[in-house]
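Here you go, one structure.
Only one protein chain is missing; all other protein chains are in place.
Chain IDs A, B, C, D and E follow the sequence of writing; residue 1 opens each chain.
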Amino acid sequence: MGMVVQNIARADQAVIDGLARAGVATVHEAQGRKGMLASYMRPIYAGASVAGSAVTISAPPGDNWMLHVAIEQVREGDLLVLAPTSPCDNGYFGDLLATSARARGCRGLIIDAGVRDIRDLTAMGFPVWSKAVSAQGTVKETLGSVNVPIVCAGALIEAGDVVVADDDGVCVVMRAEAQEVLRAAEKRLANEEAKRKRLAAGELGLDIYDMRGALAATLTVTAIKLVS
Amino acid sequence: MGMVVQNIARADQAVIDGLARAGVATVHEAQGRKGMLASYMRPIYAGASVAGSAVTISAPPGDNWMLHVAIEQVREGDLLVLAPTSPCDNGYFGDLLATSARARGCRGLIIDAGVRDIRDLTAMGFPVWSKAVSAQGTVKETLGSVNVPIVCAGALIEAGDVVVADDDGVCVVMRAEAQEVLRAAEKRLANEEAKRKRLAAGELGLDIYDMRGALAATLTVTAIKLVS
Amino acid sequence: MGMVVQNIARADQAVIDGLARAGVATVHEAQGRKGMLASYMRPIYAGASVAGSAVTISAPPGDNWMLHVAIEQVREGDLLVLAPTSPCDNGYFGDLLATSARARGCRGLIIDAGVRDIRDLTAMGFPVWSKAVSAQGTVKETLGSVNVPIVCAGALIEAGDVVVADDDGVCVVMRAEAQEVLRAAEKRLANEEAKRKRLAAGELGLDIYDMRGALAATLTVTAIKLVS
Amino acid sequence: MGMVVQNIARADQAVIDGLARAGVATVHEAQGRKGMLASYMRPIYAGASVAGSAVTISAPPGDNWMLHVAIEQVREGDLLVLAPTSPCDNGYFGDLLATSARARGCRGLIIDAGVRDIRDLTAMGFPVWSKAVSAQGTVKETLGSVNVPIVCAGALIEAGDVVVADDDGVCVVMRAEAQEVLRAAEKRLANEEAKRKRLAAGELGLDIYDMRGALAATLTVTAIKLVS
Amino acid sequence: MGMVVQNIARADQAVIDGLARAGVATVHEAQGRKGMLASYMRPIYAGASVAGSAVTISAPPGDNWMLHVAIEQVREGDLLVLAPTSPCDNGYFGDLLATSARARGCRGLIIDAGVRDIRDLTAMGFPVWSKAVSAQGTVKETLGSVNVPIVCAGALIEAGDVVVADDDGVCVVMRAEAQEVLRAAEKRLANEEAKRKRLAAGELGLDIYDMRGALAATLTVTAIKLVS
Partner (left out) sequence: MGMVVQNIARADQAVIDGLARAGVATVHEAQGRKGMLASYMRPIYAGASVAGSAVTISAPPGDNWMLHVAIEQVREGDLLVLAPTSPCDNGYFGDLLATSARARGCRGLIIDAGVRDIRDLTAMGFPVWSKAVSAQGTVKETLGSVNVPIVCAGALIEAGDVVVADDDGVCVVMRAEAQEVLRAAEKRLANEEAKRKRLAAGELGLDIYDMRGALAATLTVTAIKLVS
């Protein structure tokens, strides 16, 4: 019952790169606080920050056959995104697959399962966000699908959606909304810069965001008289 | 139903700094193996080590309004300590709030929920111990309380208690006991130095702690004769 | 009811060192994808890579008495391997015990519980793979056993088995199979090197592993015609 | 940013009722082993078995306002299906909401969060499948959406999809596939009945499924000679 | 370092019994949505519903010595409430201890750890709310304390506080607030009865709670035109 979809549509590369620069937290806010994958998705090393078009993979538990199939579909600037059909923490992916994926232009892997060869992947600078690190191997016996919609770590991802990942986690942006989300993200960044300066100077968020009125109505403030 | 308590009592700053130097494991032992927060509280980067007076925050799930309220109560040397009223891994806190908190003299954050902008916080050297890393944003719609007693990661913390945090986790010391705990901690440190030397020289704990007698009565020792 | 077994048999040191060089993922594959400990066993710092003969410890929850007993049994090249008799995340082990263990030639600790003094252990270069980091201390009141078979993080380990650990996790090799597993591991490494070159040159796994035939029979490939 | 979609399309009621009779395990197999929600979704009492059209709810953590909005959209034969926008185990739903939902013809609730008033719901015979049981209350302060696509316990559910739930868990069937899945399910049931008789008579699955050939090639069978 | 506090203050028995009748969900709401223990605390059988004065126990992991000490402090109408000093799922309590506790008038046990002899306890009608069911036994070697403040499943409980438990979980009411909470709970119950009738008659919560105005301002309602 496997299926492979070829020639998927992708967002504009300049938009994708802009989203990478904005980062996960900003992109997530800019699209209305949606699209985050579960917080158990952690990077294998600190400091990586990427965005790419999703080549999606639906794979059986403990079987990495479809990763080989998916790599043939990768183009420069893509990310591999794998969800197992039932919960599994096996190490589906290691340095050989990374070598192959990188040769096709792949920028990284998002996997709601395990990954291995952490030291080699770190040395290569090939970033992975995963649910687990595990050397527990997989087989190549059962088919899955490539470039079908998947639910990965609680989020719906379709082939060609833009996936953004950094130290804060992983966020998906629908391909059709990528341009608009980038615009909103850039506006937020400009806006944040101004706020950062005021906050650094000691101004309070209570004043900047004009919260004192709403608080006054409902908050009890108690000043304790200290007697040392 | 929110409440903000002002002018909380704090321990002596020299005592607080002494507890920071002693470190979490020693402080925890020195006060009779109590006060540890749950082991899922992990630092966002390795090597940070702080102590401070707790400014406590009780906040609804997914709502960071009270962090803004709490920052107004922070004085030089304090730590923000947040517990949500029900389990939540949202990213309540990021680099803007850190900038604001630091401008008031805050030394770090202990949060039984999520944090974001990890890379910026690391670059700033603003340490955070949290249950999760998550870019999933919060709203500012429901009030909580500041400087009321909270249960954070399984430990009771009152405003003004001393919180000590390093790579081993987070420990709370009651304000009234801080002086005495520091004394006990310093005694342990001196004592450990002597033991460390004997152990490094190859002496066994069994002999140093005089355990052989108790063992002899109840332990069966079997020497296998090896036949290669 | 405690028991201590002395003079356990160990594998040949050259074989053990060979397994360390091969690494966890390769060793695990070489012995037929078996022997992995659960993926929650994580190193306290990145980059450590060891193998050693297991000195096994079965300890009550929250009681580290038997670690002192076990250290007397350690010889150059051994690893301490501890499983609590019921789930526990207490910090059984810290820098004093590490100092003592190292003085006996111990290369590291595998513990299905907690560890503390992370910063000191890292500075010493004493590697630990654990379920948790926790400063929560233990007592010395109840006996356990040393060098009996234990189940550690889901895997059966007997005294003298070879335990291999690196950034990918922890794997156990039965002593009697160590020589043969090393041979298989070295063959895999040689084989992988050739594959790595072909993959890096852009050749696909689908072709290298000759998978296209099997796929053709069962996989539906859909080429979408893109209309930008 | 809330949205409510009205007048959603539903599958034929006879098809829905047929899927309820077939049960979760059969329906799941009949559609190619897909559509299962995570296994942590458990019924509040044993023996309930329902199917219905999904009225979907996306709600903030700890806020049940949208349940009131959703109930207005319920028709005879529907199921309420709620996913929080971030993980939450609060009790969003109790006997008052159940009374209201039932008055509109609602057959039950699927909720990737908590539920309360278990005893009353059981007495009413109003079935709920949930991640948690918790009396921890919610507020009514932030909007969400009704009848938008949601990811609930790891599965994508669109408004009007057929949701089937019994003691084995919860499974979603896409509305467009419901008729065909029912046909396949009924075929399986007939087929199973024949197999059940043969198995009850002592015939082995190895023979019924004709597995011996494939096994013979790869399986080692060892007969131990017993010496009592 | 153990401590036993005798002669603790208790709330009025009529108030305690009133809180039992109100039930956990109502009591929790009546005191401002606070006091819930974590949702993993589940009853060993359905249908039990109790309230009692807390006799608190702080016990080491895997050691049930203090339960024997605590039972001497129990009076008619009390509940035993145990928190281990570090996470533990051992079965601290079984039918012998239940027989002893009941002979002193104990109404049940709340334990943030494990319990065993489930079948006997169910037959006796001795209710227990626990984190786990486990036959894994405990020792009697290390002291803890009785009637000191404890954190149990995330909630602070002091000796003599009123603990209410039913199928929805466990909630603590501070002794000093018990009377007032009961009054608020009874008011809620009366109020709910009226609402229940209106909801059963088909009236919507949107109208009863007067929510339509607030929704109209911010919610987009989309009516899809169905074309079957």
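FYI, a contact is a pair of C-beta atoms (placed from the backbone, for glycine too) under 8 Å apart; a residue touches a chain by one contact, two chains touch by 3 or more.
Please read these numbers as outputs of a predicted model, since none were measured by experiment.
Trainee: Identify the visible chains that the left-out chain touches across the whole complex.
Mentor: If we consider the entire complex, the absent chain touches A, C, D, E.
Trainee: For the chain left out of this view, which of A:Gly32, A:Pro87 or A:Gly202 touches it?
Mentor: Candidates A:Gly32, A:Pro87 or A:Gly202; residue touching the omitted chain: A:Pro87.
Trainee: Where the complex has a chain not shown, which of E:Gly35, E:Pro60, E:Gly91 or E:Gly108 is the residue touching it?
Mentor: Touching the chain that is not displayed is residue E:Gly91.
Trainee: Identify the residues of subunit A touching the omitted chain, counting contacts across the whole complex.
Mentor: Considering the whole complex, subunit A reaches the absent chain at 60-62, 85-90, 134, 136, 139, 141-142.
Trainee: Using the document's contact rule, name the residues of subunit C that touch the chain not shown here.
Mentor: These residues touch the chain not displayed: 1, 32-34, 36, 38, 85-87, 149, 151, 154-156.
Trainee: For subunit E, which residues reach the chain that was dropped from this view?
Mentor: On the subunit E side, contact with the omitted chain comes from 1-9, 45, 65, 67-69, 71-72, 89, 91, 94-97, 99-100, 102-104, 114, 116-119, 122, 132-137, 140, 143.
By our rule, only the chains that are shown with their structure count from here on.
Trainee: Name, by label, each chain that touches both members of the pair subunit A and subunit D.
Mentor: B
Trainee: Using mean C-alpha positions as chain centres, tell me how far subunit C is from subunit E in Å, no decimals.
Mentor: 42
Trainee: Check each residue of subunit B and list the ones that touch at least two other chains.
Mentor: Residues 1, 33, 36, 85-87, 89, 134, 136 of subunit B each touch two or more of the other chains.
Trainee: Following the definition at the start, I'd like every touching pair of chains, please.
Mentor: A-B, A-C, A-D, B-C, B-D, B-E, C-E, D-E
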